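For this view, one protein chain was removed and the others were kept in their places.
The first chain written gets the first letter, and so on, giving A and B; residue counts start at 1 in each chain.
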Amino acid sequence: MRDFFVLRVIAKLLIPFMLLFALYVQFHGDFGPGGGFQAGVMCAAAVIFYALIFGLPAARALVPDAVVESMLAVGVLIYAGVGVAGLLLGGNFLDYFVLAADPVAGQHRGIFLVEVGVLVTVSAVMLKIFYMFAGRSRNTPD
Amino acid sequence: MTVGSHYSYWVTILLMIAGLYIVVARRNLIKKLIGLAIFQTSVYLLYIAPGKLIGGTAPIIAEGFTVYSNPLPHVLILTAIVVGVATLALGLALVVRIHEEYGSIEEDAILEIAERETTAQEQGGDRA
Partner (left out) sequence: MILDHLPALQVVVPLMAAPLIVLLRSGRAGWLIATLVSWFALAVAVMLFMRVQSVGVISYAIGNWPPPWGIEYRVDALNAFVLVLVSLIASVVLPYARTSIAAEVPADRHYLLYSMFVLCLCGLLGMAITGDVFNIFVFLEISSLSGYVLIGLGRDRRALHSAFQYLIMGTIGATFYIIGVGLLYLMTGTLNLADMTVRLAAVEETRPVRAALAFITVGLSLKIALFPLHVWLPGAYAGAPSAVVAFMAGTATKVSVYVMLRFVFGIFGVRLVLPDLHLLDMLMIFSAAAMITASLTALFQKDLKRLLAYSSVAQIGYITLGLSLANNDGVTASVAHLFNHGITKAALFMLVGGIVLRVGTCQVDALAGLARRMPVTCFGIVIAGLSLVGVPGTAGFITKWHLVLAALQDGQWWVVAVVGASSLLAAAYVWRFVEVAYMQPAPADAVTRSEAPLQMLVPACAMVAACIYFGFETSFSLGGARDAAAVLLGGLR
C-alpha cells in the first residue's frame, strides 16, 4: 500500500478525526447513545485502519502487542476497581452512590469511570483479535 | 392478535431454526460458526422486539411523553452480543489453530485424521 499516495494522505487526515469521534461518543454516552463499547471499537478501528494502509508492522510499532495485552487487563481492573472503591467507601460492591458526596454525582462519576474501563478493554480486545488473525499467514504457524 | 401482527416472532423463529439447522447440518467448521451466530442473533431479536412499545420513547422523563419503551432488554442483549462476539472470536481462533494442525476445516477430514491417530495410539499401547 506504500505507493498509494491518496490513500495515505486521506488516512492521515481521517485517523485523528476517528479518534476524536470515538472520544465524543465515549463522553456523550452520558446524554445520548454512546459509551465505552462503541467508542472502544472506534478507537480500535482507527488503529486497524492505520494497519490496513501502512501495514501491520507499522501498526504494531505504534501500538505494541505488550501494550495491547496490558490494556486488556487494565480495563477490567479499572471496572472492578470502581466496584471495590464502592466497597472501601462503605457501600456495596459497584455502589456508585458513595463515590461522591451527592448520590447523583456519585452515579455519574461511577458510570464515567466504568465506561473508561470498558473503552480500554474493548479497544484492546478488538486490536488483539485483529493482530492475532492478521499476524498469521500460511507459513508461520503459531 | 392476527398471525401477521406478530411478525417479529416469525422472523425470530425463522432465524432460530435456520441457524440451528446450519450448525447441525454443515460439516464445514466456519459454516457451523456462521450458523451459530445466526442462531444467537435470533435471541437478540426475541428480547429486543417485545421491549419496544409502539409510540414509546427512550425512558428519559420529559415533558409530553407518557409511553416509554423498556430499556432493560437492550442492556441484556448488549451483554449477550458481547458474549456472542467473544464466542465467535474464540471459535474462529480455534478454527485457525485446527487448520494449522490438520490442514483442513472440513469436519469429516479432521475426524478421519483424529480417528487414525487414536487407533495408532492404541496400537502403540498394545506394543508397550
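Structure notes:
One rule holds in what follows: a contact is a pair of C-beta atoms (placed from the backbone, for glycine too) under 8 Å apart; a residue touches a chain by one contact, two chains touch by 3 or more.
Note that this is a predicted model, so its numbers are computed, not measured.
Where chain A meets the missing chain, the touching residues are 66, 69-70, 72-77, 80-81, 83-84, 86-87, 91-97.
Residues of chain B that touch the chain left out of view are 16, 20, 23, 29, 32, 36, 39-40, 43, 46-47, 50, 73, 76, 79-80, 83, 86-87, 90-91, 94-95, 97-98, 101-102, 110-111, 114, 117-118, 121-122, 124-126, 128.
Assume only the chains that are shown with their structure count from here on.
Put simply, the C-alpha centre of chain A and that of chain B have 25 angstrom between them.
Of all residues in chain A, those touching chain B in their complex are 37, 129, 132-133, 136, 141-142.
Of all residues in chain B, only 78, 82, 89, 92-93, 96, 100 touch chain A in the complex they form.
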